[in-house]
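Missing here is one protein chain; the remaining ones are kept as they sit in the complex.
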Amino acid sequence: MKIRPLGDRVVIKRLEAEETTKSGIVLPGAAKEKPQMAEVVAVGPGGYVDGKEIKMELKAGDRIFFSKYSGTEVKLDGEEYLILKQDDVLGIVEE
Amino acid sequence: MKIRPLGDRVVIKRLEAEETTKSGIVLPGAAKEKPQMAEVVAVGPGGYVDGKEIKMELKAGDRIFFSKYSGTEVKLDGEEYLILKQDDVLGIVEE
Amino acid sequence: MKIRPLGDRVVIKRLEAEETTKSGIVLPGAAKEKPQMAEVVAVGPGGYVDGKEIKMELKAGDRIFFSKYSGTEVKLDGEEYLILKQDDVLGIVEE
Amino acid sequence: MKIRPLGDRVVIKRLEAEETTKSGIVLPGAAKEKPQMAEVVAVGPGGYVDGKEIKMELKAGDRIFFSKYSGTEVKLDGEEYLILKQDDVLGIVEE
Amino acid sequence: MKIRPLGDRVVIKRLEAEETTKSGIVLPGAAKEKPQMAEVVAVGPGGYVDGKEIKMELKAGDRIFFSKYSGTEVKLDGEEYLILKQDDVLGIVEE
Amino acid sequence: MKIRPLGDRVVIKRLEAEETTKSGIVLPGAAKEKPQMAEVVAVGPGGYVDGKEIKMELKAGDRIFFSKYSGTEVKLDGEEYLILKQDDVLGIVEE
Partner (left out) sequence: MKIRPLGDRVVIKRLEAEETTKSGIVLPGAAKEKPQMAEVVAVGPGGYVDGKEIKMELKAGDRIFFSKYSGTEVKLDGEEYLILKQDDVLGIVEE
């Protein structure tokens, strides 16, 4: 099963951060904030949303930063996803 | 009796989640959050809503995810439904 | 006396719910929530409201569901009515 | 002296409610809510208000219901009036 | 020195209310609410404000009622004025 | 160094108020509210801001009143400035 997002929404999946403090100590899960980096899983069709034309700039596979507290968490087949509006995506991470 | 939604609204019915924890234990009803997956029961005609043209993307029978805290619960013939705006529907679940 | 609603407003009258629990026990008045089903009593002319053209979809006699906490209660000749905007009407109940 | 309301505003005067409970007991002033029925005293010219054209539907002498908590109370020559926007008028009471 | 208001703003000066209770007793200053009647001192040019064309309806010398809590108090040459948007002026007092 | 404001913003510098009470006593700094009179230091180019065309009415050197709590304080070369939108400027003080 997969989720087909409506309008200007995208489905993303959080990336596990292997975060290391400056002193080199790896923080255990509980001490970490939820990561704000994610991978795009599915992209809505865009088009007219709330009377305004929205062009989708993202594609599946993009690694992105997204706004804290944005979106709705959903679970499908035991996996957790986040569905949010493209406007809550801040930027794309590039190599 | 049935409900004919107005404008850009849809009537949905929550799907019972047979949720299982990772360890395989089935959670009893009281320990579960209300499911956010639902089946579309009826779809409004769309058209001009609040001065903007809305095209309906959903049809009866679609299985969807919807925004937490959105919509209004109503009861008809002993059955519980939720009426919400199409914009509160996040995505369609596909096989 | 009667109320002629302005713009995109409608006058409705709550329907008494003869609500029965699943076990068949009829709840006394005090234990029930106020019903959200109502009958339309009068419909405004619509037209341009707040700069947007609104077409009225309702007619007197329609049985409807409406949004919780919407509208203003008024009393006329000892009867209680609720005046709300058509957009606060969720759907029409049909046989 | 009189008040000439600007834009889409109207000046109204509350009508004293001779409210009677179902059992026929007349409630003294302190036990009553402020009445929401009023008589229109003066009507603004309408026209473009906040960039939208507003047509005035009311005329002096109309008896109306208005939204709770709307408008501003003013006093002129010892009389109390309420100045509110036409959109806060819910409907006209007709014989 | 004088204040030339920008856009759709007006400069007003509160009128001292010689308010008398119904029983004929004159209330001392501390027991009175701040008066909501004022005289217009200066009127902005109007024109396009926030993308909407605003036509000024007021002129210096008009006596007006204004919205409670609206505007900003300023002091110039020891005199107190209030600068507010024309839309916060409720109506003009006429003889 | 200087600040070039973007869009419809202006940079202003508070004017020290030599405020005197009615009885002629000069209030020490701590007892005074922050003055709301300021001198315009720099003016943005205006143009389309949030989809609306804004024409700048102010020029460097204007003495103005501005809205309480508006704008952001910044410090440059040890001097304090306030950057705010032209719409938060209430009026120009003229001789």
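Residue numbering begins at 1 within each chain, and the chains themselves are lettered A, B, C, D, E and F in the order written.
Note that a contact is a pair of C-beta atoms (placed from the backbone, for glycine too) under 8 Å apart; a residue touches a chain by one contact, two chains touch by 3 or more.
These numbers were taken from a predicted model, which means no experiment stands behind them.
Residues of subunit F in contact with the chain left out of this view: 1-7, 9, 11, 42, 44, 48-51, 72, 74, 76, 78, 83. Against the chain not displayed here, subunit A makes contact via residues 22, 36-37, 51-53, 55, 57-58, 65, 67-68, 86-87, 89-95.
The rule we apply is simple: only the chains that are shown with their structure count from here on.
When subunit B is laid over subunit F using CA atoms, the rotation angle comes to 155 degrees (nearest 5). Inter-chain centre distance (subunit A to subunit C, centres taken as mean C-alpha positions): 41 Å. One finds 51 Å separating the Cα centroids of subunit A and subunit E. Subunit C has residues 51 in contact with two or more other chains.
The touch graph of these protein chains is an open line.
Here, these are the chain pairs in contact: A-B, B-C, C-D, D-E, E-F.
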